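Just one protein chain is left out here, and the rest sit where they should.
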Amino acid sequence: MDKLGLLLIAAFCAIQAIRTTNLLLSVLWLASVSALTSIVLFTLDAPQAAVIEISVGAGLVAVLLVFAISIAGEETLQDHDTLWKKILRRFPLITALLLLFWIILPLPETQPGVKDTATFSTILWEDRALDVLLQIVIIFSAVLSLLGLLADQKLPAAVQHHATPRPLDEATSLTEHVAIVEDEEPILEAERELV
Amino acid sequence: MNDEELTLLGVVILFGVGVYGLLLTHHLIKIVIALQIIGKAVIIAFAVAGTMSERVQLAQSLIVTIIVADTMVAVISLALVIQVKQRLGTLDARELSNLRR
Amino acid sequence: METNSVATLIALPLALSPAAYIVERLNRKIHPGWLALLILALAWGVLGVAAYEFDREGTLTYRVGMMQLQLDGLSLFACGAILTLGTLTVIYSLDYMAEEGAADKYYALVLLLLGTMMGLVCTRDLFNLWVWFEAMAISGSFLVAFYREQPASLEAGVKYIVQSALGSAFILLGIALVLAETGTLDLQEIAQLNQDSVMLWAVGGLFIAGFGVKMALVPFHTWLPDAHAQAPSGISALLSGLVIEVALIALLRALTCVAFSWGTLLIAFGVVNMLVGNLLALRQTQIKRLLAYSSLSQMGYMVFGIGVGIYAQTLDGFEGGLFHFFNHALMKGLAFLAVGAFIYSLETHQPLQISDLRGASRRYPYIALALSLALLGLGGLPPLAGFMSKWQIFAAGIAVHEPLITLLVIFAALNSVLSLAYYAPIINVLYSRQTQVEIEQGRAVPPLMGLSLLVLSGAIVVIGVYPGLLHGALEPAARVLLTAFGG
Partner (left out) sequence: MTAWLVGLTIGLPWLGALIVWRVPDHSPQRQHGIAVIASLLTAAVSIGLLTTYSTEVALRLHIGGIFGDFILVPDGLGVLLAAIAAIIGSLTVIFSVAYMEHEACLSRYYALVLIFIGTMAGLVLAGNLLLMFFFWEITALCSYALIAFDHDNPAAVAGGLKALVITQLGGIGLLIGALTAYGRFGTDEIAVLLARAETLSKTELSLIAFSFLIAAMAKSAQVPFHSWLPGAMEAPTPISALIHAATMVNAGVYLLARFYPAFEDVTGWTTAVMTVGIVSALLAALMALVANDLKRVLAYSTISQLGYMVFAVGAGGIFASQFHLLSHAMFKALLFLGAGAVIHSVGTRDIRQMGGLWRSMPQVTIAFIIGAMALVGIPGTNGFWSKELILERGVEDSSPVFVVGLLIGVGLTALYTLRLIWLVFGGTPRFSGQVHEAPSAMRISLGILAVGSLVTWLLVSPLSKMLAETLPYHHLHSETTRDVISDVMTAPITVLALGWVALGFLLWGFHHRLGWLIARLQLLSQIAGQDFGFEALNRVVMRSTSTLAERLRSTQTGELNWNIWGIVAGLVVILIYVAVEV
């Protein structure tokens, strides 16, 4: 029952994350969803998963989102009218803090599953080694895609056609090209930590 | 309804909220956020499945994989979103509807 | 039999893809494309060994922890198809992508895409199936949005990744329910439990919707024309020729864990896909988009064949569906590669209109012929491969001896005729005597691109004239599905 309650709160936060026009607030609401998720995971006897969820889901993804917002600029779109906006403006921060507090609180001992004789790490690293290996594949392809997507526009075509003026907002030199690629490094580091 | 089924109900609600977000929002970053919400719902579904079948540890290891994959999807979509912003100057998904018919 | 060859086959492209990524940095003289080709050649060797072992010992397995990779008839067949079109695409890309830059990422991701597809068809674990599936989707995402300086490509990329993600969430929800219900993820164990609960039926629905997004079943198809038309032609060939079909195999594997007859539903989807795909393509003027829509209708034939197989427990239905899978890989691959050759020769990144190809046969007789063969094959005209597989699908349908199915077969045949109404005009344009100026001044197409086209055209004709050639590979593959669906 309590889990349903938590999930309903999470659903509420999720609605807020979608409805609010302020992107950063939206990210905070998402972080609270993540925090609630991780609490539910705790109550479902999945502490390790909960920890990873709170660190990756609430932490890394939020960072990524904020990072993206800072690059892309905070463009607000009037999606649909926000009736609750004023009341709820101040809520997310408080909620997030409360939730964090709850996480830090000592939680009841988790009871390991009956059928699973092996521990979490055995299962993860040995039984399901293939999944882990595949995670590496996924991360590698994601990194490649990221580099590909965010790298400077391909040069040869641009170099060959001197006649066509290039838009100003595109990087114009090789050095900048390198600089942008290097900018991605922090993200990569963060992802490597994951593995 | 027992506890697990109620939790699954919650999962479905959360999932529904995520889908609702995908259906209604035009903001690209919010679309990514909606995908994340759906991801959370799925994660809890797995945890519930773990308790129901008494294979919590297995479920946990699956959840880790899901989180990693979801994050990678978020990373790539955000990279795309940034590109969209830089090339088109907007984050409105409605502007991205030139490929039609 | 326990063997390493399965694991080697899959691991080879995956493990060596970083090499393709960095090789250019180590030594400027080595082109990543050639390295990728070398890796695929090695994979062919391993596939040969695996096929030999399979022939002698039957199904091959490889154990990683508690999970198993398994090379049965179906995966062997699918791996063969994947490597065939994959290799030809890489050969083709050597010249096609030469001026596009980002070769390192391109080839590394193509290798990853091929590797994950092979893993996808080999896995025996339900959750692992999803992980492969997700890996496949992620490695495809950059390839779809490859021309990232074009807004259209970014649009296609966004749609691709968002819709795939939603689909894969459906799949995951389904898998969670399976786990909750059965407590195991091994497909064969689940199938043996033969669970018969309402929850699992809903799971089947989730699977069809989730995999349906990638397979482009009709209400889920909306991303496909954008992605397939915007990607570089080689990738379009892989996406249309392999990815959607591999998703079909994944769906079938996943559906085996639900004891419910999915035949009717699949037949319905097949019929709708045929009709909608054809109608959407009918008035299309962009040639790559037209081909993408035609993939919908071709997918319809495959799903129809397999649906009949499940519905009536006939081997021919499965075999026909899989045969069409292979033929479609060749034909759609050829069509996209040939169109790509025109794009290459015109040096354009604008969407190629059908009218841009006016009189192309004068300047490029062989490419025009290759494209015509591909289109006629897709239209189901003999003596080309597409006809033979459609024949087999229809034969399976008629052999059910049910009036409704017979009617649907007639309907499918009518759709074949309808499809000619958009394939044939393209051929007319190709063989026009007036020539578009741009195409007259187009540059020559390099021999390696021609080689891929030649091999594919040859294969289409040879299979069309002698369809028995593939029977040896198709029969065990179809038998796997027949057994899995309770025949």
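Every chain is named by a letter (A, B and C) in the order it is written, and numbering of its residues begins at 1.
Definition applied: a contact is a pair of C-beta atoms (placed from the backbone, for glycine too) under 8 Å apart; a residue touches a chain by one contact, two chains touch by 3 or more.
Keep in mind it's a predicted model, so treat the numbers as computed, not measured.
Touched by the hidden chain within the whole complex are the displayed chains B, C. Within the complete assembly, C:Ala209 is the residue of C:Leu85, C:Ala209, C:Val339 or C:Ala385 that touches the hidden chain. Among C:Met274, C:Leu418 or C:Ala484, only C:Leu418 touches the chain left out of the display.
Note that of C:Pro18, C:Gly65 or C:Pro383, the residue touching the chain absent from this view is C:Pro383.
Annotation: of C:Leu279, C:Ile354 or C:Leu448, C:Leu279 touches the absent chain (contact as defined above).
The set of subunit C residues touching the chain not shown comprises 155, 158-159, 162-163, 166-167, 170, 198, 201-202, 204-206, 208-209, 212-213, 217-220, 222-223, 225-226, 260, 264-265, 276, 279-280, 282-284, 316, 319-320, 376, 381-383, 387-388, 391-392, 394-395, 397-399, 401, 406, 409-410, 413-414, 416-418, 420-421, 424-425, 428-429, 431-434, 466-468, 471, 474-475. Residues 19, 22-26, 31, 93-94, 96-101 are the ones on subunit B that touch the missing chain.
The rule we apply is simple: only the chains that are shown with their structure count from here on.
Across all inter-chain contacts, the pair with the most C-beta pairs is A-B. Once the centre of each chain is set as its mean CA position, subunit A and subunit B turn out to be 10 Å apart.
Inter-chain spacing, taken between the CA centroids of subunit A and subunit C, is 32 Å. Across the assembly, subunit C contributes 127, 131, 134-135, 138, 141-142, 145, 148-149, 183 as residues in contact with two or more other chains. Multi-chain contact residues of subunit A (touching two or more other chains) are listed as 115, 127-128, 131, 134-135, 138, 141-142, 145, 149. Residues 115, 126-131, 133-135, 137-138, 140-142, 144-145, 147-149, 151, 153-157 of subunit A are the ones that touch subunit C when the two sit in their complex.
By the touch criterion given at the top, residues 127, 131, 134-135, 138, 141-142, 145, 148-149, 151-152, 154-159, 161-162, 165-166, 169, 172-173, 175-177, 179-185, 225-226, 229-230, 284 of subunit C touch subunit B in their complex.
For subunit B in complex with subunit A, the residues that touch the partner chain are 3, 6-7, 9-11, 13-14, 16-18, 20-21, 24-27, 29-30, 32-34, 36-37, 39-40, 43-44, 47-48, 50-51, 53-65, 67-69, 71-72, 74-76, 78-83, 85-86, 90-92.
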